[in-house]
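The other protein chains are all here in position, but one chain of the complex has been omitted.
Chain IDs A, B, C and D follow the sequence of writing; residue 1 opens each chain.
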Amino acid sequence: MSEALINTVLLSLLACITIGIVRTRNLFGVVVLSGIYSLLIASVMMVLDAVDVAMTEASVGAGMSTVLLLGTLYLTKGHEMKAFKPPLLPLFVAIGVGAMLVYGTIDLPPFGAADQPVNQHVGPDYLARSKPETGIPNVVTSVLASYRGFDTLGETTVVFTAGIGILMLLRRRRKKDDTLREGEK
Amino acid sequence: MIFEEFINYYNYFITLFLMSSGLYIVVARGNMVKKLVGLGLFQTSVYLLYLSPGKILGGTPPILAEGYEVYSNPLPHVLILTAIVVGVATLGLGLALVVRIHEAYGTIEEDEIFSKGDDLQEEDNKNSTLPGDAK
Amino acid sequence: MRLDAILRIVTKMLIPFMLIFALYVHFHGDFSPGGGFQAGVVIAAAVVFHALVFGLYPTQKIVPPRLVTLMMPAGVIIYAGVGFLTLYLGENFLDYDVLSHNHHPEKPNYHAQERGVLWVEVGVLTTVAGTMISIFYAFAGRGKGEDKTK
Amino acid sequence: MFNVDELLLLTIFIPLIGGVGIALLGRYPNIRECITLITAIILWTQVVNVYDYFQGGIIPKAGPYEVLPGLELAFNVEPLGMLFAFIASTLWIINSIYSIGYMRGNNEPRQTNFYICFAVSLFGVMGIAFSANLFTLFLFYEVLTLATYPLVTHKADENAKKGGRIYLMILLGTSMLLLLPAIIWTGALAGTLDFVPGGILQDKAPYAVLVLLSLLFMFGIGKAALMPFHFWLPAAMVAPTPVSALLHAVAVVKAGVFSVVKIVVYIFGIDLLAETGSADWLLYAAGFTVIVASLVALRQDNLKKRLAYSTVSQLSYVILAAAILTPISAVGAAMHIAAHAISKITLFFAAGSIYTAAHKTEISQLDGIGWKMPITMAAFTIGALSMIGVPPTAGFLGKWFMLQGAVSTQQWVAVGVIVLSTLLNTAYFLPIIYRAFLVPPKETGDHGEAPLPILIAISLTALGTILLFIFPDAALDLAKQMVGL
Partner (left out) sequence: MSASVSSLSPAILNLIEHLPALQVAIPMLGAAFVAMMRNGLLAWFVSLIISLLMPIIALFLLHETFVNGIVSYALGGWAPPVGIEYRVDVANAFVLVIVSVMAAITLPYARKVVALEIAEENRSWFYSMYLLCLCGLLGIAITGDAFNAFVFLEVSSLSTYAMIAMGRDRRALVAAYQYLIMGTIGATLYVVGVGLLYVMTGTLNFADMAVRLKEIEETRPILAALSFITVGLSLKIALFPLHKWLPNAYAYSPTMATVFLASTATKVAIYLLIRFVYTIYGPSLELVETSAVTVFVILSLAAMFIASFAACFQKNIERMLAFSSVAQIGYITLGISFAVKTGLTGGLVHLVNHAFMKGALFMCTGAMMMRLGNVKLQAVEGIGRTMPITMGLFVAAGLSLIGVPGTVGFVSKWYLALAAFETGQSWLAFAIMASSFIAVVYIGRIVEIAYFREPKGAALLAKDPPPSMILPMIILVVACFYFGIQADLTAKTAELAADAFLSSAQGTWGAVQ
């Protein structure tokens, strides 16, 4: 029960931070808040027993993303303009998706139960097979690199794709051939 | 009883709150950096959606060791690891685009960009001389 | 970036530890949380840290941009290469069992699995570290006005 | 050399091959026009060849070539198609001769394109004439539309562009929005699209669907110019005269009424329509078009426009004949296709001849022209008489069979329409002849007759108009075979 309680508290904090992000117009503030957000969600992941994920989220979400966002802000502007459009459509979209999700989640199995399909069908297989088949005690690693190794290859490719894409966009060119893109100096 | 119900579904409620807020920021805000932050929130909500059902109360992380019987489900962890990586990759590419847009337009507000040409359509490409020789 | 000497010395001392930690995270990934991805991020963090304290140019002398750019595809090549190797050895794509000397199709093979996992994690590490550092270089090298670092 | 079936296929493809030849050698005007003529003559001999086989009891067939399950390309020879192919190939020769004179005489630009498109149009016509199912018919129907579009817009000025736009929009629009759904619907109902004597829709569709289908088909064939889809014809008058001749006499409108008759006879079946009465509306629609188009023609001063509305009216004669739904009137329809083709081409040739020699386009300018261009105006007179239906011209035959059919089934509306429209025909053609020969010229323009190729062509068609009356047997036989008389 204490697990569930910690979980609840952390999630409530998360919701508060989210409201802060929505309302803050200073972009530096937003970046700081989103860093805190990432750390909080990493803690939630710890509570949910996802230690690998928590570690990644902490380093990527709180670390890498924040560095990138700050870098971007350094290169652009620090403040958000007031929006021209009335937020009716966005509210409608957000509420629509929310409602769809409410509709969808009402029948979901309750939190933390061991007898739901997720914990019955494929998941336990990994727990049971990892040691005898691969000899790796960290089941996340064995699933990541072996059972679903192809996903991870795809994930590596995603990183590679994004990296090349960013370099294509941002790398300083040796020669000035920017005549091709108007508006640039 | 009601409290239990509340606890049982609290994760999902927070999930959908995060998701709605993220989507709201993406659609309502015109600032391109803010939009990407909102997109991040939106993606983060998915992490909770996947991880919550995998948790078994009283379980431990899925690292097999003597003395533990109940482990949480490892599969969602693997999936979310991938999702986090995809998220940061998207964020990075998006921010790179924002930097370039700022250089090209001098602003990162969508409203200002679109006010320069109706939905990008009318803009003249008089300067778009090609680097190579066309003839 | 003319900061006081203490910071510079502390940084110089810290960075090897960060790298060692990265290696620990990587190679101990089988037994504890972590793996190639996290290790790659830590390595990238070490380089970023160095660049923040000593400036972009000195860092790029130690870790040249050309190298990190090559690391990105190199990681994918290592990872996919393991897959093609298993294909070449006559099993399915990324079926690590075949990577040991005494391979029997039916018997599980710890050694081969661990070897395969290790190599693909090396691939992940290479790509992630390379990409993260590259992105950092790209952002940092695109100063608001002039390129001060070059 | 070829077996019968290959012969049929070859016949269809001859114009296309000719077109390719013209495209390749378009740089040399003489060779180009030789190819056109030679192709036309070869095509004619081949059609005659096919006719011989056909009369000898061998029915040439090609296909079916399956496009997809249930959709086939197939060709065969049946009487009405044979008649249509024969008319078109004959008139192509004459039209080619005329074109050479006209295009050179008026120094038209882009003549190569003109000849290519003309040849491709004939390819479309041959395909339509020998089509063995609705899909093949539709395919070549659209080929014809698209191949004639560059011809209509040949002048490439604002007017031509506008005319072309209307032409394309009406023809493509009706065929895609009405005809194609009708075809697919028929396919879905009957399971086949083949032309079968007696029709394929017997017991396949309820009354309401039959009515709807008949509406879709009849209005969908925009080339038949049933009102209100007729105004592409006047719009297309911007084209050079040989093209107008092609549109009005040889190919396009004929393809339209040909398709109408074919669909009435081979898809619905005369009996089915007569029993269920699902196409009764057609009689009125056609009768309306006949009368109204004639009235509109009366008010046109532009010669080509008056001829155009005359065409609209005459086409609906054919539809009317088909709608009377007796075998004998169907014979009349077939005969009228032939008669109208040869007489209308004469009239258009005459109009073009006047334009080439005197550069006159309005009827009010024609005072006394008959004495300066006697051959042209004599031919015009013969053509006009045929339109009115006076013996000894071909126009009489069609009307005769139609009347016979209408009277035998006591459809007095049809009889009334035919009689009334004959009067109207007289009313808009006679004044032209009167002006040409009996009103003295106001101005003294110095021009003589048109160039020789034009005169040759025009004399041939005028002669044909009379010969078809005197020797109608071949055409009549085919028409009767169609309905099994």
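Just so it is clear, a residue touches a chain if its C-beta (ideal position, glycine included) is under 8 Å from a C-beta of that chain, and two chains touch if they have at least 3 such contacts.
Since this is a predicted model, take the numbers as computed values, not measurements.
Trainee: Among the chains you can see, which ones touch the chain that has been omitted?
Mentor: Listed by label, the shown chains it touches are A, B, C, D.
Trainee: Of A:L14, A:V31, A:A54 or A:L101, which one is in contact with the hidden chain?
Mentor: Counting the whole complex, the residue in contact with the absent chain is A:L101.
Trainee: Just one of D:I38, D:A156 or D:L438 touches the chain that is missing; which is it?
Mentor: D:A156
Trainee: Given the full complex, what residues of chain C touch the hidden partner chain?
Mentor: Its contact residues with the unshown chain are 70, 72-74, 76-77, 80-81, 83-84, 87, 90-97.
Trainee: What does the interface between chain B and the hidden chain look like in terms of residue numbers?
Mentor: 19, 23, 26, 32, 35-36, 39, 42-43, 46, 49-50, 53, 75-76, 79, 82-83, 86, 89-90, 93-94, 97-98, 100-101, 104-105, 113, 117, 119-121, 123, 125, 127-132, 134-135
Trainee: By the contact criterion defined above, which parts of chain D meet the unshown chain? Give residue numbers in ascending order.
Mentor: Against the left-out chain, chain D lists 65-71, 73, 135, 138-139, 142-143, 146, 153, 156-157, 160-161, 165, 168-169, 172-173, 176-177, 180-181, 184-185, 187-189.
The working rule: only the chains that are shown with their structure count from here on.
Trainee: Taking each chain's centre as the average of its Cα atoms, which chain lies closest to the overall Cα centroid?
Mentor: Taking the mean of C-alpha atoms per chain, the most central one is B.
Trainee: Where the centre means the average of the CA atoms, what chain is farthest from chain D?
Mentor: That would be chain C.
Trainee: Per the centroid of Cα atoms for each chain, what is the distance between chain A and chain C, given in Å?
Mentor: 21
Trainee: Mind checking the centre-to-centre distance between chain B and chain C? Centres are C-alpha means, answer in whole Å.
Mentor: Averaging C-alpha atoms per chain gives centres 24 Å apart.
Trainee: Averaging only over C-alpha atoms, locate the centres of chain A and chain D and give their separation in whole Å.
Mentor: Inter-chain centre distance comes to 71 Å.
Trainee: Among the residues of chain C, pick out those that touch two or more other chains and give their numbers.
Mentor: If we look for residues of chain C contacting two or more partner chains, we find 31-33, 37, 135, 138-139, 142.
Trainee: For chain D, write out the residues touching at least two other chains, lowest number first.
Mentor: Within chain D, no residue contacts more than one other chain.
Trainee: Should the pattern of chain-chain touching be classed as line, ring, star, complete or other?
Mentor: Shape = other; not a path, cycle, star or full graph.
Trainee: Where on chain C is chain B touching in the complex?
Mentor: Chain C residues touching chain B: 31-33, 37, 135, 138-139, 142.
Trainee: Can you name the residues of chain B that touch chain A in the complex?
Mentor: Residues 7-12, 14-21, 23-25, 27-31, 33-34, 36-38, 40-41, 44, 47-48, 51-65, 70-82, 84-86, 88-93, 95-100, 102-105, 107-109, 111-112, 125, 127-131.
Trainee: Can you list the chain C residues touching chain A in their complex?
Mentor: Per the stated touch rule, the residues are 29-35, 37-38, 41-42, 44-45, 48, 69, 72-73, 75-76, 79-80, 83, 93-94, 96, 108, 110-111, 113-114, 116-117, 120-121, 123-124, 127-128, 130-132, 134-136, 138-144, 147, 150.
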